[in-house]
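The complex appears here minus one protein chain, its other protein chains still in place.
Moving on to chain A:
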Amino acid sequence: MGAPSAERVEQAPARASVQLARRRLADRDGALAWLFVSPAVVYILALVGLPFVLAIAFSLSDVTGGDPSFDWVGLQNFERIFADPVFWRSLRNTFVFTAVSMLLIVVFGKVLANVLIADFKGRWLVRFLVLLPWTTPVALSTITWLWMLDSVFSPIDWVLRTAGLIQTNMFWLGVPHLAMASVITVHVWRLVPLAAVIMMAGLLSIPKDVQEQALVDGAGYWRRMFEITIPLTAPVIAISALFGAIFTFTDMTVVYVLTRGGPTNETQVLASWAFFRGIEGSDIGQGAAIALFLFPLLLAAAIAILRAVRRMEIG
């Protein structure tokens, strides 16, 4: 970066006119607006828009890994996935997984955010430790859990056994409900730090005098919580819930690493089912149809939450 004077009109006439021309473009907001936005838009159109259209086309075709030729089959893929009980199981699991995870993430995230913005000794260390689950690549942290939930050597089981609470191991990932609970636990464990960071931002944005005034007026902790903190941070909570829900709804990493959808598809979610069908099962048409099924649901959820946030901001 040069000194500011370099930008000013120069003495040499030729240079001056070139610079004037450049200046004119550099000052024309209308042209600049397009110029600035277009690289990102082109990139997104090419690598999200085009694949998205392609995904729709795949879902209406019989493309497979072995036979990449494209033949139109209409809604056959959708008919086939709707006829498949695994699809409905995955759909139900996706909803259970998302709803339960989000509830826990919002509650724990809120509690954790309150702790992390408070002043106390060792805050730096606590922050560091608390953020670990989120900053670790999910595949690696999930493997750590895979070992923690091992059917024979689980330390959790060892503690429970030693405490005399259980006689035999729990087989966390082998029993349907425990497997689902494990998948949800790991997912919640990993996303709570992010939710807490976002909610910290929300808490810090509340003007200090509002809190102080309430304190002076004699409002207790819970009253301040429900009449000031929660209403004022509701938009942030809603936005982080939106991001989290979308992310959870479409995520498959924890399921893929921990249970591969098992036992017998009890923890299968739509995303993992699409992956197993489309990539590992090579049935690209069906995989695309399953994955595409996510989209209208996402759109509806996003519009609903954005509306709610807007209403709150106006109100």
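Throughout what follows, contacts are C-beta pairs under 8 Å (C-beta built on N, C-alpha and C of every residue); 3 or more make two chains touch, one makes a residue touch a chain; residues count from 1.
Simple rule for what comes next: contacts and distances are computed from a predicted model.
UniProt records the chain missing from this view under the protein name "Carbohydrate ABC transporter membrane protein 2 (CUT1 family)", selected from "Carbohydrate ABC transporter membrane protein 2 (CUT1 family)", "Fe-S oxidoreductase", "Allophanate hydrolase" or "Amidohydrolase family protein". The chain that is not drawn here is touched, among residues A:Gln76, A:Gln211 or A:Thr253, by A:Thr253. Contact with the chain not shown here comes from a single listed residue; of A:Leu131, A:Leu160, A:Val175 or A:Ala308, that residue is A:Leu131. Note that of A:Leu91, A:Ala179, A:Ala241 or A:Leu294, the residue touching the chain absent from this view is A:Leu294. Contact with the undisplayed chain is limited, among A:Leu103, A:Ile166 or A:Ile279, to A:Ile279. Panel shows chain A; residues 1, 4, 7-8, 22-23, 26-30, 32-37, 39-41, 43-44, 47-48, 50-52, 54-55, 58, 111-112, 115, 118, 120, 122-141, 143-148, 152-153, 155, 158, 189, 192-193, 197-198, 200-202, 204-205, 216-218, 221, 235-236, 239, 246, 249-253, 256-257, 270-271, 274-275, 278-279, 284, 287-288, 291-292, 294-295, 298-299, 302 of it touch the chain omitted from the view.
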